[in-house]
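Dumping the structure here so I can ask a few things about it.
Other chains dropped; remaining ones untouched in position.
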């Protein structure tokens, strides 16, 4: 595959990038998603307006590793009415009000009987918490602690108009073929209802990234998976267990719209190329950036990094899940995410893609003994040219380390320079026939 | 040896543990010990009341590596009398008053002649220093600097009623056979006279630990050595030079009753299993804990870690020898050591024993691909059970790392969790047939 050169990945309209992601996240926000059901299908349909996802259905009852695909959950309405007939808790106002995956209920009961089914968080008195009960057949409502405390000792009508029936689990996939069958996996969970950062932000970002990539010639093939958390990723891995070996890099993407971080959580491998690339990029973004080691909790990196797969898949977010106060409450709404942070997250992932695409192994300079006479090769002129994205020091690093044992990424790490600067110096030198490099990762 | 399971090592009466060690240390304190002689025998006899030590005698003149077993030293009395016949320095009041291993003397002399034989420490004016002269035939007295300065220019009667004769060097040994011939060595020096922390504390702790272990079924065999410092350890190594290869872990124990540390000094190997285990345990005890690298000074780790043996034997103490002001003076008395610190030291060593006993190699989960469905296996219930000593995160770490390449200790280090929590999670998972592990270290 020598000589193939991807164009730098960049969004068609850079100045509206953040707004475009925000706008798509905003369209996804109102939908009531769960691990199965129409909410996921509606969400994937909205994403199909941006990128031609293929929709997959996995039937209820299918065994996937240690798990079984559960019933399909759908909900039309839910409320608690007080004696006056007023809906005091109303699914139509916020789908967070219903414990996700609740069994149907239609009953009248006193507060004492209702209370065990009510969930609030005293430490966040104004927020509706988000709760689920997937594998335990229950029903329940979530409400602000303030409202919970104001409930009178009265009789209430309680209705959850939901169904749990045989059906299927739905996920969406987009595949962008590259020059090789080696894959870069990008995965986002699609099961959370009206939570903006977690994970309308990730879904919108990846859809727009997929659309952008689809217009680009790449060395790697790119696979985008939009699947329900845990069970969806497990189902996808079950169906793709033979193909997983081609995944050379991967990112689980969630919570990419808030002001925190950015944060990169390493794969279980710890020093896979994606770990090195993301650490290199994220650390350079500023003092609030964080690079953390793998731990077996979080989102679908848990599955990709289970010991039998042990894939080079890390996790990218801004504030880390579970660490920001709005996490899993109604305060994770569209006010929490901002176009500028969404655009910055996009740029970081695009930078990682550009890095693995443009990385070259075994970079070799044709003049191994002593330095080049830079003036003779018009390299000072090249560095002075308008638009040059590198500098003398980076050029000297590439030449000094181009001994046939190092990749451009190795050089960028050693020089402590952005990969793009190292690649730009490499391009200048290569254009003059002064260095050569071979593409990495078993290119065919 | 699969399936053998030691009970957790714990003292029969945990609430009196510290007091019991303190009480035994108190009985050892008054005896005048040296590297040879009746003091050591009396000490070992007192320990035999707790645990059935075997007593070994190595005759004077025996060559042990570069050394020769010296004469046996015994002392009945010693004093300095002034002109009025008053004992102004009296061995009966403190055995520290005599330079340990002094040759006999019976003379009358002016202060000027006596002075070269008097030792005090100006920086600790109230304390009697502890001095020895094993390999240089001398005599001398130790006294407080205050007293030294008050001596009048007078004539003194000086008597040391000691003998240096052919005899033997004495050491005690207790062997607890385990399921394998691999050994854990616990060694304390028995040669210091009335010094409480150094080392009545170590002797008492190890005797009570030996008694406790003797009632327990263990995987490893345990060997307790109570021997004079340096020459005793060298004699023991000489006699056991073929058996030393079975020592898989070891600790030299001294100064375990004061308020400092705790301190672990690594073996010369540096990352032996005992080094990893002790570092893991000691560091978790709090901010005053210290883990230091090996250096060729201190107690009998010098011999165990000589290059030809290079045994995995570290050193455990609270304040490190030589670093506390009372060290090697009469201020190292029973006021310096406390029941609570003795109990804490016991617990640390017991924790190390439990760790090496319960460590398993090559821990392997039966579900390598994707996570287990924890609810299905009633693991949430198991974690909620009364008395469970682990938590969800530790359980997830064990499952994620149980890939057949890691021991439980590896997992505890990676998860930064106490070994006992990791072992408890492993036990829950193993009881459900979800993981297996093989015992470590050449079990037969």
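Every chain is named by a letter (A and B) in the order it is written, and numbering of its residues begins at 1.
One rule holds for everything that comes next: a residue touches a chain if its C-beta (ideal position, glycine included) is under 8 Å from a C-beta of that chain, and two chains touch if they have at least 3 such contacts.
Please read these numbers as outputs of a predicted model, since none were measured by experiment.
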Total identical subunits in the assembly as filed, 2 in place:
3
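Here is the rule we use: only the chains that are shown with their structure count from here on.
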Between subunit A and subunit B, tell me the centre distance in angstrom, where each centre is the average of that chain's C-alpha atoms.
54
Can you check the complex and tell me which residues of subunit A touch subunit B?
64-67, 135-136, 230, 233-234, 237-238, 241, 268, 295-297, 302-303, 305-310
Parts of subunit B lying in touch with subunit A, wherever the complex brings them together:
365, 367-373, 375-376, 393, 396-397, 399-403
